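Every protein chain except one is present and positioned as in the full complex.
The letters A and B name the chains in turn, as written, and every chain counts its residues from 1.
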Amino acid sequence: MSSDIILQVNNLNVWYEDFHAVKGITVGYPEKSISAIIGPSGCGKSTFLRCLNRIYEEVPGAKATGEIILEGKNILDKSVDPVELRRRIGMVFQKPNPFPAMSILDNVTIGLRLQGIKDKSYLMNIAEQCLRKAALWDEVKDKLHKLGTSLSGGQQQRLCIARALAVNPPVLLMDEPTSALDPIASAKIEDLMSELKKEFTVIVVTHNMQQAARIADYTSFFVLGDLIEHGLSSDIFTNPKQQKTEDYITGRFG
Amino acid sequence: MVRDIENIQHSFSTENDGNISKKQTFLTYGEQDKFAYYLLKLVASLVIILLLGMIAMLLNSSLSAIEEFGIGFALNDNWNPVEDEFGALAFLFGTLVTSALAILIAAPLSISVAVFINEILPTKLGKLISLFVEMIAAIPSIVFGLWGIFFLGPFVKDVLTPFLKSNFGFLPLFQGASFGIGILTASIILAIMITPTITSICREVLKTVPKIQKEAALALGATRFEMIKIALIKPSFSGLTGGVVLGLGRALGETMAVAMVIGNSPTITASLFSPAATMASVIANEYAEADSDLHLSAMCYIGLLLFLVTFIVNSFARAIVWKKQRKARG
Partner (left out) sequence: MTYLHWRKFKNIAFHASLYLAAIIVLLPLFLIVSYVFKMGASSLNLDFFLAFPKPVGEVGGGMRHAITGTLYLVAIASIISIPTGLLCGIYLSEFGKGKVANLLKFSIDMLTGVPSIIIGIFAYILIVVPLKGFSAMAGGVALSIIILPIVCRSTEEILKLIPQHIREAGLALGLPRWRVILNIVVKGNLSSLITGVMLAISRAAGETAPLLFTSFGNMYLSYRIDEPMASLPVQIYNYAISPFDDWRRQAWAGAFVLITIVLGINLLSRLLVKIGGLRHLIRRGIK
């Protein structure tokens, strides 16, 4: 675990029309670590995550102020191209969402193919690499040309992870990646995340505190758009500084 | 093999140069997206302009008839191209009577079939029956017309007319000679043609009734008939009306099949056996052969009236169905 900060958020505010969803958050994410964001539903944790790759712009009327520094640049700045940004910050969604009518192989390589890479053997190699990293290769290597949507839910989610990895982003955002999966499939994804942090910085939103405690190096606790506490998971879960955090993790509120 | 992969990963990593600023290429991604957006918007605007332009041109073409005959056009039943005298009342009458009669026949049948498919039949059989019903909509109008001339017309003349005359001959509706072509035949054809439209809208409307409501009625000890009456038809009544009105919209504008079986005589009579003409059928019959400008303009005027009538009827229907479905969604 290195402690170089790869992504630094300074005083981030988000509004949906008049609703103040994220309130002045400042937090830094160290390279090659897993950071979890926990909190009761509606606390702005997903909104916060969606700012980090500017996908929040998809919601009409959403507005963000503040700074999110990646590689010395504020990504909220107008000069930053969200398309280029998203190649550096990948995302995995709550529901497994392989692209319809597309084979497993095509799903993994589409990000690169649409960037103009045509070399088949190169694409094939990247696909194998990413599917291996997503711990899916052995299960799908004989049916790469089957539809991505023909896989099971857990496999689909790992396919989506492989798809995100193929673009080779140093940072990977995950928005409740296991909430639509059964416990066994969830456990596989958790194992996978622990593997991924050797190469990537993972920021994961989860509603499952045990999950955060198991896999995350750092944990942030959000309530109603405020960051209540941020620190090493071991501290947050065993020795929280704030009363609210303690109440939440002991199940007294939330 | 493993080393190969590592090498590729290396080259691949360096390719992603990590610069997240907008690239100074021909077009940045944002500009590409803007270009695509404006292209789509342009096509959309062209379609809108074309449509508005067409309506304006229709209005423009009707102008000389509007100036000549004014609003009275719709109340005058004299249509005499030879003398350049034009009134649309007979056609309005033909259109309204045939459409109304068609609705009278088609509405109860269509709603029944919609209930039948949605509520009574098992899903698979229901799908098959609804496929058949939709096939009716796919048959070209000209084929209906051909069948109407050679099959339905003689049937109306030889079977239906004697039956109606002997049973209901005292009504002015069923008096006079029948040649097989006329209002009744046209209405039956129209009824067949609009059934699929009404059925499919009604099925959509009925689908929006929550299952719990139906089950609640059954749990109270209602028979299936009572359940359908109380929990299905009553709450969706306005939506079903919308479906019927949409069918009316189709019937008003139907051209070929009607033109082939209605006899095309601009007369107003009480008898359903006598020939008549509709707004659409007169345009189909006379437009290509019209030689005076006023004649053409008068037909554009009829077209304009027909356009307005169908537009109002369709908007009304859509408003009802739309409101209904929005309510159902909560």
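In this section, a residue touches a chain if its C-beta (ideal position, glycine included) is under 8 Å from a C-beta of that chain, and two chains touch if they have at least 3 such contacts.
All values derive from a computational prediction rather than experimental measurement.
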Visible chains in contact with the missing one: A, B
Option touching the unshown chain, where A:73, A:95, A:214 or A:244 are the choices: A:95
Selected from A:87, A:133, A:158 or A:230 as touching the chain missing from the view: A:87
Given A:21, A:34 or A:55, the one touching the chain that is not displayed: A:55
Among B:19, B:80, B:167 or B:223, residue touching the chain not depicted: B:223
In subunit A, positions touching the absent partner: 53, 55, 58, 60, 82-88, 90-91, 93-97, 99-102, 110-111, 114-115, 147, 149-153, 156, 160, 163-164, 167, 169, 180
Missing-partner contacts on subunit B, residue numbers: 29-30, 32-33, 35-37, 39-41, 43-48, 51-52, 54, 57-58, 61, 108-110, 112-113, 115-116, 120, 129, 131-133, 135-136, 138-147, 149-151, 192, 195, 199, 223-226, 228, 249, 252-256, 260, 280, 283-284, 287-288, 299-300, 303, 306-307, 310-311, 314, 318
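The rule we apply is simple: only the chains that are shown with their structure count from here on.
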Centre distance in Å when subunit A and subunit B are each reduced to the mean of their C-alpha atoms: 50
Footprint of subunit A on subunit B - complex, ascending: 4-5, 8-9, 12-13, 16, 18-23, 28-30
Residues on subunit A engaged by subunit B in the complex (per definition of touch): 70-71, 73, 75, 79-85, 87-88, 122, 125-126, 128-129, 167-168
